[in-house]
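Note that one protein chain is taken out, while the other chains of the complex remain in position.
Right, subunit A next:
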């Protein structure tokens, strides 16, 4: 399975993301500079965290207009998986690949610590290795992770089972304690916590491993079916 880690000017979790997926069995990963316009040879696209374009205008806004995001949209329309973490999530929101928007954390602080998350939905290609309702631990590192959407959107997210991760102790004010949402088609996941920073118990948690493993296993199932 071949992963693309898209690198924007200002991305800073790209190496962590690359390291996370490239160390797993049977995977190949490449760092892809955002001016690269052909993502067709990749099976999954990872949008890493950081501060693309210095968070100018709004977090993720400038990156969302880039050519590579048009490619990501085309990739998503084919049903292939896309994962956006932190700033990657913000880019997916600004690109309208996911509903909602981000505001500054309610306490205006940049927060960087381990958080307990609840796996709300384990039926996505990203979460089959987790148990539904399981509490897992991943670090967060953001100043603008206060997820907001209108009541109708929140109701639709609930009805369509699009809320994938919630915070056990909401750190940033997100509506519905939302830490991660998936699109209706179930192949584009955005989340503020960093699974790529939760790959080793020695570093605090290895709960992020299963997210990438789920993705790889599910891709193999689909791929085996198609070939």
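Just so we're on the same page, a residue touches a chain if its C-beta (ideal position, glycine included) is under 8 Å from a C-beta of that chain, and two chains touch if they have at least 3 such contacts; residues count from 1.
Following the convention adopted for this analysis, contacts and distances are computed from a predicted model.
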item	value
Choices "2-oxoacid:acceptor oxidoreductase family protein", "Putative competence protein ComEA", "Phosphoribosylformylglycinamidine synthase subunit PurS" or "Menaquinol:cytochrome c reductase iron-sulfur subunit" - which one is the UniProt name of the chain not shown	"Phosphoribosylformylglycinamidine synthase subunit PurS"
Absent-chain contact - pick from A:50, A:81 or A:100	A:100
Residue in contact with the excluded chain [from A:15, A:36 or A:58]	A:58
Touch residues of subunit A, complete complex, unshown partner	57-58, 61, 65, 93-94, 99-101, 103-108, 146, 148-150, 173
